[in-house]
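As you look at this complex, bear in mind that one protein chain is not there, while each of the others sits in place.
Right after this comes subunit A.
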Amino acid sequence: MKVTVQLLTIFLLGFVMLSCSKDNFTDPKSTLTGQIVYNGEPIGVEFNQVRLQLWQPGFGKLAPIDAPVDQDGSYSALLFNGNYKLVVPSGRGPFRTIQQDASKKDTLYVALSGNQTLDVEVQPYYMIRNASFNGGEGKVAASLKLEKIIIGVNAKDVESVSLFINKTNFVSRATNIGVVDLNAADLKDLNSISLTVNVPALVPAQDYVFGRVGVKIKDVEDMVFSPVQKIDL
């Protein structure tokens, strides 16, 4: 009697242990990384605002896997191996996606096996060229050139050009300690734009700030940014 109970217990325990490993999946191991680029040049955006969506069909109900785009235009996602469709949600990003053909439209098909790098080529409305920053005497000055990439029916006007500075290298509309806007009406020449912003008192004191310029395009939600740069004061 006693032996039977003990045996049964061991049996059950073994069974329980066995099923533990049965119903656990291995975690995803493949990383998909890349950048949003135009002719190989990365496009800077605001952090946590633009995102890519990965859809994996074939498993019943669909839900996207979001891959947020970082300030320097890079993204990454940790995934299982498999076939994915990579899209930019409509209307997001300071760019237009490139239509590949009638059936695919702008979807990128990704067959993932192991780590992979995939740059997403897009057509930005504008590119910021030659952004340079100078700091000193409590001011930061920036100069840049704007190149209009999309011309024709899909072209959009510039709404404003802004210079942002912040204490950390997260520089955006929401996180900054100083900003100066230049509205479209005041933009004389897209080839030479200069902006100056006053640096407020920094607590605790530091002798540098981070800055970047951003361009707001009319009727487009997300702004296009230059790379973040550390500026010595």
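Details
Everything that follows uses one rule, which is that contacts are C-beta pairs under 8 Å (C-beta built on N, C-alpha and C of every residue); 3 or more make two chains touch, one makes a residue touch a chain; residues count from 1.
Quick note on the criterion: contacts and distances are computed from a predicted model.
Think of the chain that is not pictured: of "Starch-binding associating with outer membrane", "Sugar ABC transporter permease", "AAA ATPase" or "2Fe-2S iron-sulfur cluster protein", UniProt labels it "Starch-binding associating with outer membrane".
Checked against the full complex, the candidates A:27, A:137 or A:219 give a single residue touching the omitted chain, namely A:219.
Here the missing chain is touched by one residue of A:85, A:145 or A:173, and it is A:173. What subunit A contributes to its contact with the hidden chain is residues 48, 61-64, 89-92, 172-176, 179, 219-221.
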